[in-house]
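Of the protein chains in this complex, one is absent; all others appear in place.
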Amino acid sequence: MSVPHFRKVAAIALATGLGLGLAACSTKSDDDTDAAGKTIITVDCQPVGAQKNLLQAWNDDVKAFEAANPTIKIKSVSVGTQCANPPDFTARLQGGSMTDVFYGYMTDVQQVIDSGQAMDITAYANKDNIPNWDDVLGDAKNTFTKDGKVWGIPTKNYSMGLVYNKTLFTKAGLDPKSPPKTWAEVREAAKKISALGDGIAGFGEYSSGNTGGWHFTAEIYSQGGALVTADGKKADFNNDMGKKVLQNLKDMRYGDNSMGARQLLGWGDLLTIAGAGKVGMFVGAPDATTAIVTQFQGKYEDWAMGAMPGQDGAAKGTLGGGEGYFFKKGLTDDQVKAGLKWLAFEKLTVGKGQFDYARAKAQGEQVGLPQPQLFTPGSTSQKAEFEQRKANGNISPDDFAAFENNPVTIKFEPANAQGIYAILDGAMSAILTNPNANVDAELKKAEEKVNQLLAQAAK
Amino acid sequence: MAHQSETRSLVSFAQLQRGRGKVIYWTLLTVVVIAFTLVFIGPLYWMITGALKSSPELAQTPPTLWPADPQPENYSDAWERLDLAKLLFNTFYYAVGALVFQLVLDTAAAYALSKLRPKLGNLILGMMLATLMIPAMVLIIPQYVTVIDLPILHISLIDSPFSIWLPAVANAFNIFLLKRFFDSIPEDLMSAARMDGAGSMRTLWSIVLPISRPILGVVSIFAVTAVWKDFLWPKLVMPSPETRTISVGIYAFSGGTPQNVVVAAAVIAAIPTIVFFLIFQRSIMSGLTAGGLKE
């Protein structure tokens, strides 16, 4: 054994130990400016490759934006079709691997603040950086504001209604122009549609992957109920209204057998069934129809949307949701301003980015959906958006008339929504898969769990 | 493949060659061959054809044995939408890296523990073996927190292949297998090499490793299979679509993709390993059964 040998071995071992560190460091790009002095920002939720038109539009927008703002460079990152899929989003947040400007749901605000990874942008969120900031819907802005501090910029806002298949309605002898307005009418229609046979379900409902709880929320809002008490400390669904929600579903599922055999559905499962034309109605937002067509092999001409059904008469409320962008902690002044400028361009300018209806129409995408509902009714931006939507719309105005003409009070998701949804999945799955499940018992069980979760969160 | 006939097993060979024994033997063999084919190939057939069906046909009762209207575009859709080439490459890259790191570092460690035996060697070995009792899942949260912010160095290994490669090295089972094999190498061989003036490195390289080919084969199979089969760990440490493994990628996309396309992706994902397995099945099988088993 010679000394040089020993050295060599030690050197290799050390190099392995250290090399790791260096290599790992080099995988992270934390640059805020490039060699030419341009401000660099990374932005996520770039459409994925499968969404060809959307991706093309995004990339074109980045080019146009960079041309108009020569001092800014945008690096786009795609994080999947569902940009803030809860476990992945949490993992990125915990790991601090989000982009500089990162996408999130309105439900994520509390979690983002708690993580300590986001930046308070109160000082920047104003007309100087986003020209039409004052036109942006107050409710939407408020969901991104906590204790007077602004944490994010809303970029989409929607409310739920009843999505239905016109073709199946016609086949079942129902009028495709007047969708059911109450849960009792939904039940009747579901019965007729499922009577078509061929594995067709009249009404489809989620019960897994947190989507069950999400829809339970929308449905209890329609009853005039709430998920949690006003102070946010206790569950508030173990009552008559919660019971009606579950009882309606139970009656359809096991009383009439009009919800199909497949249950325990997650987001994609129900949309797959919808794309295959095997479900008559389900609760959803307007863009559910876009997903059915672009992702799930369905057809635009099959789908239309009505207002959220109510128990007796019109719904007393519906669930609103949305998305926005947050800013990573530690960005430079220039980076925040560049990020806001990009968001203003891509997400909030009428006629540009997501509001470029002329382009979407030319690409053959669906134009005319009553969303993203970002501007205060009556504001300049809202009027301009409405005009352009009407001018370029390529869907029959009738398809969403029942939804648009019957506006329902929008309520947003409570804090800790994802945790509550996970718990309510249990009640939904019980009602939809177990003929002997007891509505009262399931609500009580869920109530206890939610109370515990909230007590914990309040600590 | 009937070379085993010299050692008898439960039933003697002679018994199976005459009269009733022969009839029973052949009946049983036929039944088993048919049953195995149905049980193990049948589902694969169902999967391959299922992915060719349209969404309505997939939901049809009763199901069709052969797609009435085959849709090969489901496969091309899956390939493009899920960026399967990228996912397969990632998985392959992580597996090969894990293999290299384990072969180099674990072999070196096992060699040190078996032949060089530094003073604290037994203590270190004991501490390594203690981790055998602790299943990976139990430590997943603290491990994850560690990878996010590595102590002392304060770097994050999220989305970096090192977050798969380095934890893979901390594999007490492989070190144990290697060490036990090295232990069985006669000391005479080692001292002979030393007499010739060979250093530790050369002894390892030219004496120990060539003899240890079988056990290295076993460790390699374990290393690659472990990465291939792992799910929760890569799901946590590789949150970006560009860094995902194939299993995690398919799962991640399953939420936003029609079922027939998901199944098509599952089929495509299975092809490389099945081909790999069929090519190397002889060495994989013998490696699996030979290594570490002999008393």
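Letters A and B mark the chains in the order given here, with residues in each chain numbered from 1 onward.
In the analysis below, a contact is a pair of C-beta atoms (placed from the backbone, for glycine too) under 8 Å apart; a residue touches a chain by one contact, two chains touch by 3 or more.
Basically, contacts and distances are computed from a predicted model.
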Name under which UniProt lists the unshown chain, selected from "Fe-S cluster assembly protein SufB", "Sugar ABC transporter permease", "Cation/acetate symporter ActP" or "PadR family transcriptional regulator": "Sugar ABC transporter permease"
Residue, one of B:Tyr75, B:Tyr94 or B:Phe176, that touches the chain absent here: B:Phe176
Touching residue (missing chain; options A:Asp114, A:Asp175 or A:Glu301): A:Asp114
Among A:Leu55, A:Ala401 or A:Leu453, residue touching the chain not depicted: A:Leu453
Residues of subunit A in contact with the chain not shown: 1, 5-6, 9-10, 13-14, 16-17, 86-87, 90-91, 94, 111, 113-116, 199, 208-210, 260-264, 266, 418-419, 422, 425-426, 429-430, 433-434, 437, 445, 448-449, 452-453, 456, 459
For subunit B, the residues touching the chain missing from this view: 1-2, 4-5, 7-13, 16, 25, 28-29, 32-33, 36-37, 39-41, 43-44, 46-47, 50, 58-63, 91, 104-106, 108-109, 111-113, 116-119, 121-122, 124-129, 131, 133-147, 150-151, 166-167, 169-170, 175-177, 180, 183, 186-187, 191, 194, 199-200, 218, 221-222, 225-226, 228-229, 231-232, 236, 246-248, 250-251, 254, 259, 262-263, 266-267, 269-270, 273-274, 276-278, 281, 284-285, 288-295
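The rule we apply is simple: only the chains that are shown with their structure count from here on.
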Rounded Å distance, subunit A centre to subunit B centre (Cα mean): 38
Complex interface listing, subunit A residues touching subunit B: 1-2, 5-6, 8-9, 13, 16, 20-21, 23-25, 27-28, 48-50, 77-82, 85, 87-88, 91-92, 94-97, 198-199, 209, 266-269, 271-273, 275-278, 291, 295-297
Interface residues, subunit B side, partner subunit A - complex: 54-56, 58-61, 77, 80-81, 83, 104-105, 108, 144-145, 147-148, 150, 153, 155-160, 162, 166, 199-202, 235-237, 239-242, 252-259
